[in-house]
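Only one protein chain is missing; all other protein chains are in place.
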Amino acid sequence: MPDNWTFVAVAYGLTGLVLGLYWRHLVRKEKELRQIKPSRSVTGVAEHNHEPSRTGHPRPKQDAKSSLQQ
Amino acid sequence: MSFARRAFAVAWKDLLMERRSKETLNALLFFALLLLFVFQFALGPDRERLAGVLPGVLWLGFILSGLLALGRTFLVEREHDCWEGLLLAPGDKSAIYLGKLAGNLALMGVVETLVLCLFVVFFDIDLGRAFPGLLVVVALGTVGLAAVGTLFAAMTTHIRAREVLFPVLLLPVQVPVLLATVKATEALLLGEPLGAVAHWIKLLAAADVIYVVVGLLTFDVILEG
Partner (left out) sequence: MVRALGWISAAALAVGLVMAFGVAPREVTQGNVQRIMYVHPPLAWVAYLAFGLVAGASIVYLVRRRPAADRLAHASAEVGVLFTGLAIATGSIWGKPTWGTWWTWDARLTSVAILFVMYLGYLLLRGTVEDRERAARYCAVLGIVAALDMPLVHFSVYWWRTLHQPPSLMKPGGFSGSAAILWPLLVNLAAFTILFAYLVAKRVRLLRAETEALA
């Protein structure tokens, strides 16, 4: 069977390209964010990431739910 | 109110609404009929070729009708602003899931019966001995479709792209059900006994159990807000 080096090259090349581009995308995004918000202490903030509403409205639903669901 | 009664109440309300308005049912039945025409035109008049793909086409009909029917599961609640009512319902919310599932099964049952009859007529199929086995396969497949469909319908209710996202999420998950039902139907229509497709039946049964259990367990989570 012929060696089909083109296929090998494309396979390896595609893998390297896609993963490399994604890695570069991540690196760039991080740089971007670091410029917008200079790094601050992470410990106190991380825990509340998914709970507070971004619009600033309080979330009474949380309490109401727990009192209704026995 | 007990769990079963609540589930029954939801199902009964939906069925009653449907019986009065008939808007979903009529549209679905008409859709099923149209599908048959489309299939016939798409596949051509060649009898031999049709016979080969018939089981697949039948289930395509079920699934396409099912996508329409199941996608509308929570339409009423959304359009009439009753969604919050579901959220605030006391007790175990999975009773709502069960009720909605039961309603969907009834709806699908009517549609599938019609599709099957139309198929027998249009494509001149002799069901004969295959009928009981076919009933089992169709029942199991429909439960599988509706179980996940009801859950995903709740998830996609509030998304603007729900008409697209609902099939996109549902179809990959339903691949085992589709493969099992088509293969089993094919074998049954060729005259094989139900025992010959036992592995497919078992797969369908396992799938149904998994889907319904997951639906019951996670519906509360979907309905949190």
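Every chain is named by a letter (A and B) in the order it is written, and numbering of its residues begins at 1.
Convention: a contact is a pair of C-beta atoms (placed from the backbone, for glycine too) under 8 Å apart; a residue touches a chain by one contact, two chains touch by 3 or more.
Small disclaimer: the values here were computed from a predicted structure and weren't measured.
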Legend entry - Left-out chain, listing which of the shown chains it touches: A, B
Legend entry - Given B:91, B:109 or B:176, the one touching the chain that is not displayed: B:176
Legend entry - Contacts of chain A with the absent chain, listed as residue ranges: 1-5, 7-8, 10-12, 14-15, 18-19, 22-23, 26-27, 29-30, 33-34, 36-37, 42, 45-52, 54
Legend entry - Residues belonging to chain B that touch the chain removed from view: 148, 151-152, 155, 158-161, 165, 168-169, 172-173, 175-176, 179-180, 183, 199-200, 203, 206-207, 210-211, 214, 218, 221-222, 224-225
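Here is the rule we go by: only the chains that are shown with their structure count from here on.
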Inset, instruction - Take the average of all CA coordinates in chain A, do the same for chain B, and state the distance between these two points in whole angstrom. - result: 36
